[in-house]
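The complex appears here without one of its protein chains, the remainder shown in place.
Up next, chain A:
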Amino acid sequence: MKGLFKSKPRTPADVVRQTRDLLIYAQRTPDSRESKREEKMSELCKNIREMKSILYGNSESEPVSEACAQLTQEFFKENTLRLLIMCLPKLNLEARKDATQVVANLQRQQVQSKLIASDYLEANIDLMDILIQGYGNTDMALHYGAMLRECIRHQTVARYVLESEHMKKFFDYIQLPNFDIAADAAATFKELLTRHKSTVAEFLSKNYDWFFAEYNSKLLESSNYITRRQAVKLLGDILLDRSNSAVMTRYVSSRDNLRILMNLLRESSKSIQIEAFHVFKLFAANQNKPADIVSILVANRSKLLRLFADFKIDKEDEQFEADKAQVVREIAALEPKDHS
């Protein structure tokens, strides 16, 4: 408050060091007689903001890469990230937001063309547990959620989260009543399942059974409109990704899955119908349909053909029309097979 450090310009490393000292201070159980505490907390907030303006620049200047590198190096040299995450609930809203942006930015900073944040997180992977559990805390969810999404840009971190028990909790977080938090969790969930292709493919093949059982029952058959809509969209993204082709093949061979998708096709919501179509087409285009899939399609042939006859999207989309025509051809040409 008194401009203690005005005398000489602080280096970015100084700012980090001072932040760290103040965080250690803040972490201690407060002594009510400490009159300085408020002052120190305010100093802490200022330092966090200072880090932010070094990393992002401000209205007067663009960020300087040398300064960013210095800051990043000092930040990860010691346990600053852990301290910051732990102390976040003690900061005021503005400082929380600043801290979140600082953490986000640091994930992308390279020092000597190395992402040192990734190394740090690998060694401190338990921090992800804290961040994920943040979804259970209304006040912290958006801050921790934003940090988490930045951290899973690192493949090793994403793999850890995917393979952890936390993955199951996302099915509930996505459906929290608070829209902001649910939407944030959904964005993280999507990122986990789409960003790192090989890791995702590996995860899905290893965890196919429980994952899609949960996915179908909790998300695709959810009573919540927005959950169904987002889930069917994401399912399409996952199955249409070529790295997940083995998973796709398996998914489109299941009659239960087909039944769920056909129900989604019948929804009154156009958005859901369209997204469901993009998954349904894979069942129809499968050149090696199992007999029970064929028999379902044959049994519902006329209904399906009628549905597709009226199936239009608002704006013209040649690809969509072509896909539709192909699906219609496939279904029209089906012959009932004998059950094997």
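Convention: a residue touches a chain if its C-beta (ideal position, glycine included) is under 8 Å from a C-beta of that chain, and two chains touch if they have at least 3 such contacts; residues count from 1.
Definition applied: contacts and distances are computed from a predicted model.
Asks: Can you work out the missing subunit's protein name as recorded in UniProt? Choose among "Large ribosomal subunit protein bL27m", "N(6)-L-threonylcarbamoyladenine synthase", "Gamma-tubulin complex component" or "Serine/threonine-protein kinase BLUS1-like".
Replies: Spelling it out: the chain absent from the display is recorded in UniProt as "Serine/threonine-protein kinase BLUS1-like".
Asks: Using the definition of touch stated at the top, determine which of A:R10, A:K77 or A:K90 touches the missing chain.
Replies: Selected residue, touching the omitted chain: A:K90.
Asks: Determine which one of A:A13, A:V111, A:A187 or A:V328 touches the chain that has been left out.
Replies: A:A187
Asks: Please pick, from A:N47, A:T80 or A:Q101, the residue that touches the omitted chain in the full complex.
Replies: A:Q101
Asks: Which residue among A:I226, A:V298 or A:V328 touches the omitted chain?
Replies: A:I226
Asks: Which parts of chain A are in contact with the chain that was left out?
Replies: 26, 30, 37-38, 41-42, 56-59, 62-63, 89-94, 96-97, 101, 104-105, 108, 138-139, 142, 177-180, 183-184, 187, 224-226, 229-230, 240, 242, 245, 248-250, 253, 269-271, 282, 285-288, 290-292, 319
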